[in-house]
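With one protein chain withheld, the remaining protein chains of the complex are depicted in position.
Moving on, here comes chain A:
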Amino acid sequence: MNEPVITLEDVSFRYEEHAVLLDINLTVHAQEFLGIVGPNGSGKSTLLKIMLGLLTPQKGQVRIFGVPPVEARLRVGYVPQFITFDRNFPINVQETVLQGRLGKTRLVGGYRREDHRIARQALEEVELGDLGKRPLTALSGGQLQRVLIARALACQPEVLILDEPTAHIDPKIEEGVFDLLKRLNQRLTVLVVSHDIGFITRYITRVACLNRTLVCHATSELTGSMIEQLYGGPLRAVHHDTLLHTH
């Protein structure tokens, strides 16, 4: 059997007295397209940071490709929320995408020719092949999102993790981004974190609902009442009859 891409076992995380994540169990297999959804403050970003090894949970075990997240970093492509960027930073598209090569390229001096080739390929894959020299300030929201996806692809990852990839861009472009992810999913495992559940269900194979605790559903069995329960009140815990840890 294939080694799972991501496994979380009984992971709990608290900021001081406040429990953010409670006994999270999750297994993500190769080639899956998993969506983690939940309202604001449900612990989505915390869960993401734990998977990336930026935070360590107080309890439980996290494994990426069977090793701790920090050791698996070079096999993971991460796409942060673009809204956090300083849009005035003097940098162009190519220089941004090349950053995906860090960790694999040489330590001293510039990037190698090979890195430039891989970065160009990544840009072509997100259909921005001719924008390499364009400064980041001159990009639309949708284009910037694609540039950040290209940067993650330049890592030549086996799994792609995206934080709210469609927040702050208009729905038409949003659809394009998910079509792109669907295409990438043919060769990569894709994990998307989003508060926007409506759109996501058309694309993904499995959805994990997070509100301090995590419950998985196949997208086909996701019903309106579940969504209502999840988003009903930010302080109410979500109760499900059965906990599905496998699929």
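Just so it is clear, a residue touches a chain if its C-beta (ideal position, glycine included) is under 8 Å from a C-beta of that chain, and two chains touch if they have at least 3 such contacts; residues count from 1.
Convention: contacts and distances are computed from a predicted model.
A chain of this complex does not appear here, and its UniProt-recorded name among "Carrier domain-containing protein", "NAD(P)H-dependent oxidoreductase subunit E", "Metal ABC transporter permease" or "Electron transfer flavoprotein subunit beta" is "Metal ABC transporter permease". Annotation: of A:S42, A:N92 or A:T166, A:N92 touches the absent chain (contact as defined above).
Counting the whole complex, the residues of chain A in touch with the unshown chain are 52, 54, 73-74, 76, 78, 80, 85-86, 88-92, 95-96, 98-100, 102-103, 105, 108-111, 135-138, 151, 155.
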